[in-house]
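With one protein chain withheld, the remaining protein chains of the complex are depicted in position.
We call the chains A, B and C, going by the order they appear; numbering starts again at 1 in every chain.
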């Protein structure tokens, strides 16, 4: 089961080099991640309203081919680890016009309370755990 | 009394046209405004901790000459109106290397409580009113 | 004839106040403008490949209601002036969930050659003039 996010490059995402600035891929990963969560019926806004924060522990990104204005990108995202405390993602970014794999990336996340304390999702929010765990297992 | 904010253009602020993307000037105005507040001894972070929000009601920007990577800009900001409920700013953006006036702008703001209700600064925070009013009058 | 652009707010577009940072509306206007051009069969990337630049002369934005993560916005854009040298736009930004008009804005643009010289589109690119003029007149 693949989670696919697709949109056009915005002009303001490009830089003087004529290509998409490398920092924007980190934002694209977030856009894709939010769609992944929505796909498994987890609304990030509701998470925040429940007092749950999901900060980023680490990100990485490898740039093979650039994008520019006029291109459409597709991010295939994949949850590679989940244990109720932390979860990891992998991203593959394709150029829709050429089909080429242009960028790969990863990110790691944890769950915190509003006071920035670690959260055991399984114990505190068993329903949420169920959804995240099911989403993760369906991809294995 | 002039309030002057100066820094170099960042590479990521440029776009495919080779110049600073026009949306970034709105961010430069904010940077300059925050310095103005600091100059008159008002710390925006402390305002927020007190539960005061200062949203933007309107902005405008006129582009005469562009900036690009390698340029240094200077924003001269000026409070043009303050009555305890609202305040207005004017911005002039100069190229430090050439001395040219490259951009002019304005912004209007109000004061809100955390519940997004209008705030009478004079009544609720007389000390803050004093500082903002003094800053405004010193420029007249 | 209305030109409608719609998408969800991205998390990274919000700020500490909990709402979309005001600078992002200027970017949304650009996204909407690019769609408008596409709708009238003008591809901005091809314009640039032809050596035509369309810089921004001015922008303005009025903020009535804020957006936050979880909201979907709709920009209705409208070309209010075109004479082959310059053109103006108006934008109305609605909250799709509530139907409320949350922001209004304007922008003005001109046409330049790659050497940053004014361009008479009607004379130099009559086919392009035709499309832009038709798009403009269809809205009157």
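The rule is short, and it goes like this: contacts are C-beta pairs under 8 Å (C-beta built on N, C-alpha and C of every residue); 3 or more make two chains touch, one makes a residue touch a chain.
Computed from a predicted model, the values in this text were never measured in an experiment.
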Given C:3, C:21 or C:109, the one touching the chain that is not displayed: C:21
Those residues of chain A which, in the complete complex, touch the missing chain: 16-17, 19, 22-24, 26-27, 30, 48, 53, 55-63, 66
Absent chain, residues of chain B that touch it: 7, 10-12, 27, 30-31, 34, 43-45, 48, 68-70
Residues of chain C (touch criterion as defined above) contacting the omitted chain: 11-12, 14-16, 18, 21, 23, 68-69
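Just so we're on the same page, only the chains that are shown with their structure count from here on.
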Between chain C and chain B, distance of the C-alpha-averaged centres to the nearest whole Å: 25
Centroid distance [mean C-alpha coordinates] between chain C and chain A, Å: 28
Gap in Å, rounded to a whole number, between the CA centres of chain B and chain A: 34
Interface hub residues of chain C, defined as touching at least two other chains: 27, 30, 48
